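With one protein chain held back, the other chains of the complex are shown just where they sit.
All chains are identified by letter, namely A and B, in their written order; residue positions are counted from 1 within each chain.
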Amino acid sequence: MYNSVPLQQHALMSQYPSYYVKPVFKKDVQEEMIKSGEAQKLAHVPTRAALNDQTSSVYHDDIINVLINYVMKDGRKVLARELVEKTLEKIKRLQLERYHKATNIEDKNKIELNPRVIVHKAILNGKPLLQLSPIKRGGVKYQVPVPITDKRSQFLSMKWIIEAGNEKDRNTRFYDQLAVELIDAFNNTGRVVKRKQELHKQCEANRAYAHYRWS
Amino acid sequence: MLKTSSLKLLSKRIFYVQPLSTQVQPQERLQTFRTTEDNPLNHTSEHIGQFYKLSPDAKKQLFLHGGLPKSFEVQIKTFTESCLMIRQPSIDIINCMKVINYTNPVVRFVLYSKKGNGKTLSMAHVIHYAFEAGFLVVHVPWVGNWMRRCKEKSNSEFKPGNIDLNVDAAAWLMHFKHQNSHLINNSDFKTSQDYVWSKRETTLKDTPLVELIEHGINRIKFASQCIVALAEEIKKLSQEGKCKTLVAIDGFNGFFYPNTRILTEKKEVVHPGNVTLTEAFLNLSKCDWSNAVVVVTVDELAIAEKDQICCLPRYLLGKKGFEHMDPFVPVPVLAYSDKEFKSCMDYFRERRWVLPVSGQDEELQFLSGGNPYRLMQLCNSL
Partner (left out) sequence: MSAITRLRGKTLNTIKNSTALISNRSFSEETEFRVLNLRTVKSQAPVRRKINKPDVLPPRSNQMPVDQDWGSVWPGQRTFHPATVPLPVRQGYTEKNAPPPSKFGNAELMKIPNFLHLTPPVIKKQCEALKQFCTPWPKGLETDEKCNKHFEIEVASSNYCYSSPSIRDPLARIVTLQIKLSSLPLDDHARDKFRRIVGDRYNEENDIVTIVADRCPLRQQNYDYAMYLLTAVFHESLRFEEWEKTKSEIDMEFYDWNVSKSKSSIESIFGKPAEEIVKADVYSKAVGALMNEGENEYTLAKYGESVREMLQLPAL
């Protein structure tokens, strides 16, 4: 259903030897491989076990799994998953409320109801293009704009969203706030997008230092 | 330099814009899962599995002070309509109610099932039917609210050793008055005997029943005893044929579970038999009167967690409760059948609660095991 961003799996502490291949856990991918004959090649290759969040569910979503992992504290994954699921529920409820409020069909059709799409788009909207890195030149630290890897930028986007979700008064719930922030980011407004734009502005202001990257 | 690098990155990022399905074209209303027959008087077994709309007015009158599960109320708000599925157990009870000879002693129905199979909503359907059919509805939304988390307690003045839950009792009187506001002003509804509350306060014979209820609400001190009197009056009125009555009690086994969370001043656990409210509602669920129907649910959630072993009525009611209710008609509320499940998913899709994805029905049916509550929870995050 969704194209997923390829995730890097670091093998530094892996319990598997390097020649172990990653499992194919999606049913449709498996069927395709069987059709194209690729599955035959894998028949005798040692394979890793699937991770516990890799399922063949139609609702499996890599990005949301990553978000869950970023929300998680102290390894309490069940709680983290619950929080993200409640966030999705809240997004859906908010959008449906708007949907039912809208009077004509055109307005209704404009409203996005799929919470997963909203999360994806929000994360995409929050991704910065550059970041500032402190580089010491002549005893002075300069904030130098440097390009950023895609993974790092996705991480920053999710981090900012989660931080925005945590900035709330004590009576609101994390998942409610997170839902609001995600919808805001989806609409290219809100704190996360503002933070991204501020970073870009800073980079723009410090463009003169850009050559410090090399010299 | 900077611009070129950022441009490069931008072009790179474009590949990650994901072609997600965003908008769904509004479909034609599928009529298979929804019935236009919104009057429960006309519901038959042909309608099983279909949703009908509970009108906002009826909902407000019947369930303003509780009676629908909280999570269902949230769904109603999101869906902007309150729809109930017509299911086998409620249709079964309604069919029985249509053919019962009301001159015979009351027939008692006991709804039972595993957690989350829809006992309360089946009962809500029955209550709606009774409301439309002109029954006097005596509805207890959840006995657990009294036995497990009561708001306030005091010693009874009328029966030493008993415990009154007056705030809860007054709230229930409000609920009862609100539910039966269209019937209660009937001039036939009069008290049959004098009630002496204190030296100065009495309710004389032949005062309207409303005044008795009002008295309980205004003088919270007497609310519990007022319910006992009210129960007796309702029985007499039904017996005399002035009204038909439906007694609907959710979590009925709470009246028989010995370990309540009500404590006396000495921190001793109060047996439910020593609570004044129990007396009133056990009196109403006896079979020594006629012109009425009793529908109760037995629920594991009404007792302590350590004793939630089995969901069958004999276990939940205990020996005393079973003897009290015997002979009763056990009505199982089963998990969704294939047809009901399909209908429920269609309804969710029509309400835009779940967006259509191929293969979702099979997966959800497998994960939920046909349990309605579990299905609702699974669908929440989709």
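Rule of thumb we're sticking to: a residue touches a chain if its C-beta (ideal position, glycine included) is under 8 Å from a C-beta of that chain, and two chains touch if they have at least 3 such contacts.
Just so it is clear, the model here is predicted, and its values are computed rather than measured.
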item: Chains on display which the left-out chain touches in the complete complex; value: B
item: Among B:A58, B:I76 or B:I100, the residue in touch with the chain that has been omitted; value: B:I100
item: Hidden partner chain, residues of subunit B it touches; value: 92, 95-96, 99-101, 104-105, 107, 287-288, 310, 312-315, 323, 326-332
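Basically, only the chains that are shown with their structure count from here on.
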item: Gap in Å, rounded to a whole number, between the CA centres of subunit B and subunit A; value: 42
item: Residue ranges of subunit A in contact with subunit B within the complex; value: 1-3, 5, 57-59, 84-86, 88-89, 92-93, 96-97, 99-100, 105, 108-109, 112-117, 120, 124, 127, 129-130, 145, 147-148, 150, 203-204, 207, 210-211
item: Contact footprint of subunit A on subunit B as seen in their complex; value: 1-2, 5-6, 8-10, 12-13, 16-24, 26, 74, 78-80, 351-353, 355, 357-360, 363, 380-382
